[in-house]
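Here it is, the structure in full.
With one protein chain withheld, the remaining protein chains of the complex are depicted in position.
Chain naming follows the written order as A, B and C, and within any one chain the residues start at number 1.
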Amino acid sequence: MKKFINAPEAVLAEALSGIAAAHPGLKVDVENKVISRGARRSGKVALVSGGGSGHEPLHGGFVGEGMLDAACPGEVFTSPVPGQMVAAAQAVDGGAGVLFIVKNYTGDVLNFRMAAELAAEEGIAVETALVDDDVAVQNSTWTAGRRGTGATVFVEKIAGALAEQGAGLAAVAEIAKRVNAASRSFAVALTACTTPASGKPGFDLPEDEMEVGVGIHGEPGRRREKLRPAREIVATALDAILADQPLTAGDETIVMVNGLGGTPLIELYVVFHEIAAAFADKGVVIARNLVGNYVTSLDMAGVSLTVCKADADMLSLWDAPVNTPALRWGV
Amino acid sequence: MKKFINAPEAVLAEALSGIAAAHPGLKVDVENKVISRGARRSGKVALVSGGGSGHEPLHGGFVGEGMLDAACPGEVFTSPVPGQMVAAAQAVDGGAGVLFIVKNYTGDVLNFRMAAELAAEEGIAVETALVDDDVAVQNSTWTAGRRGTGATVFVEKIAGALAEQGAGLAAVAEIAKRVNAASRSFAVALTACTTPASGKPGFDLPEDEMEVGVGIHGEPGRRREKLRPAREIVATALDAILADQPLTAGDETIVMVNGLGGTPLIELYVVFHEIAAAFADKGVVIARNLVGNYVTSLDMAGVSLTVCKADADMLSLWDAPVNTPALRWGV
Amino acid sequence: MDTDLARTWVQAIAAAVDQHKDHLTQLDSAIGDADHGTNMHRGFSAAVTALADYEPDTVGAVLVKTGTTLISTVGGASGPLYGGAFRAIGKALGTPTADTQQVAAALAAGLASIQKLGAAAPGDKTMIDAYAPALAAFQQQADAGADLDTAAVAAADAAEEGMRATTPMQARKGRASYLGARSIGHQDPGATSTALVFRTLAESLAASAESMGAR
Partner (left out) sequence: MDTDLARTWVQAIAAAVDQHKDHLTQLDSAIGDADHGTNMHRGFSAAVTALADYEPDTVGAVLVKTGTTLISTVGGASGPLYGGAFRAIGKALGTPTADTQQVAAALAAGLASIQKLGAAAPGDKTMIDAYAPALAAFQQQADAGADLDTAAVAAADAAEEGMRATTPMQARKGRASYLGARSIGHQDPGATSTALVFRTLAESLAASAESMGAR
């Protein structure tokens, strides 16, 4: 295993200490594993997100003005525990309640559910918004439902902006759910990733093959295919996304081309070029975009596409000021 | 070769088209391969940088308010040609002259030198600031001199801020040179990278070895060593940097922990944690920092450290507003 | 079963998980996210530590503390599922000692907790596919008047059989379900750790019976 680490068990604590040193504006509770904005905002709805580590900058990189109030990082690819989530809620609740933003994985869902019960017992009003945007997984009784992936960034940004403007808990939860409902993702990987604990790649992939329909936890995808040009890969991903959420000429979208950790930025721009061309053909407007590494899967070479069919509220909240390590504008 | 591309020859043009689509605030001349700010700034010194592609976000990602006026991307790992540089200078010269920011590689130096001569013939005042911060390479008659690597970001940011404030060409060139003189870098790689044209990794590296003292063009390093914990790798890099530029308690620095393209962000934070600890021991102040992928080498797993011994001017110019795809604050 | 035996059992799980950590992670790597071994190891090591200077009055208290510790240290799907199960088992054992029928009822409460939280059914390729047959075998022995040791051995054998039976299943719950038909042909990591939980129960009881006999 080739990694810039000291020991697999120490990665999370040391990374948290690095985050604390790099971003003095954030408060990092290394003991409880909570990254939060410095001070509690009285009267503001607080957004708390969390999930396994290994997806950086998600979630700690999105803590700050106009986005999350706190993030709870678990061990690599492991949901955080309820105690962290409760500690986070207690640290940032300003009396207006807390929105838990939860990616749809059994572990995340169960731990956040327990945390919500515990927080309620502490007198904190809690709402939960589930993110489940990955169309590679069918939402059926045959699965644990769709995975939460790239749309998390859209949900956190847009709901965070509304909370910053002073909206109440119900309204913030509602827009979070609306953004999720309007968003779809699909991902393709060219290589497996290696977790510090396991020390080897999750799967072997021949030099001329790719995994289609992967998640963000290093698992294999829905199917294995021969490697194809970027144009065809984008077409596959867009077909899956549009089959589930049709878009017509004039629709406005927010599009994210997200690197899974090991993909050079120049390739992400090639991919974005293909999407822009495909959408231009259809008359679909890419009103806003992100191209970069936002929701990663350690060192996996891969790319995920997320498309949100955005209404005017979402676009204006997207444009609102944000000041976090990984997303910043207007301030 | 596993890449999200259509064809090796098409990568640069398609990536440029993707950059144009993703950043409507930039003007991308796909024909001449020039990325520039939308409009010429009359009376403002213009900063033009450039170099081979494959280092994204460098340089196109640093074009915008408070930083570069234009960037000329060459083919992957290949210096751009003089014609691009002259076209860039012509596109952005506002009558106050142009500063060429050139990383010290034979190709970049020769092509920019020719461009400077041609631009002068066109009546444009040109100054050149050379970046040569990589202490892995001795600056002696036995080499082509030190390579220009991470310090480029510091030079572009700080000189860009001074130009934005209306300083003259000589002053902007002077601060660029001062920042370079105050900066040192050192890099270590765990894997080779693969250029689209060659299609295979530049070297083979056993599972338990690393290349120490690499550049940003996929070349092997100064020496090969057994892989070691992050703490020891950081010590090696800092020893090399501090041997060349001693720092004493109370000195203020800007530190960049830069991923070479294939390194997960969580590892970069582990590395930053180690540097912060080492500097805290010495009483050296990390006044500002960047942790992320800023000067990459395609998909290479590796990390570079850059340390700038910053004076008060540099710190205040660092804090000045910047609005580019890859660095943004204050606006 | 008494409080010492309960503690010994948890220690034995921790030791078994330590020994099989890499195997569990490897199984999870094939159809999950390669963390089940480290998750279980983190949780049961913490449980052993938590129990070290804990002197409870009831068998159940040992297991409730174990469950609470798992919930607060494991994370992932297995943390709440195992943690909730141990808490449910413990809550059903509010006495200093427990007999075969009492333990059978407690184990049933554990399974109910897992199913309530995770909503999985037998055949979904989860820990339930080891747990449910183990419980059935244990209950059958209890109903036949067997002693704890015998019931636990039957449960462990059934758990291991259930564990092996997950290999041809297609997952319908947990991460492995994302793989669809590609989950077929791999043994479920959670069923594998559940088999360890039942095997160590049988072993702990056997070791205790032996030391009794030797005395």
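The working rule: a contact is a pair of C-beta atoms (placed from the backbone, for glycine too) under 8 Å apart; a residue touches a chain by one contact, two chains touch by 3 or more.
Just so you know, these numbers come straight off a predicted model, no measurement behind them.
Here the chain not displayed is in touch, across the complete complex, with B.
For the chain missing from the display, the contacting residue among B:Tyr105, B:Phe186, B:Tyr294 or B:Trp318 is B:Tyr105, taking the whole complex into account. Note on the undisplayed chain: of the listed residues B:Phe62, B:Phe77, B:Tyr269 or B:Trp318, the one touching it is B:Phe77. When the full complex is taken into account, the listed residue touching the unshown chain is B:Thr195, out of B:Ser17, B:Thr195, B:Asn293 or B:Thr324. The chain not shown here touches chain B at positions 8, 52, 74-83, 105-107, 110-111, 113-114, 136-137, 141-144, 147, 195, 197-198, 200, 202-203, 215, 217-220, 222-223.
In this text, only the chains that are shown with their structure count from here on.
Viewed as a contact network, the protein chains form an open path, each link joining two chains that touch.
If you average the CA atoms of chain A and of chain B, the two centres end up 29 Å from each other.
Rounded to whole angstrom, the centroid-to-centroid distance between chain A and chain C, based on C-alpha atoms, equals 33 Å.
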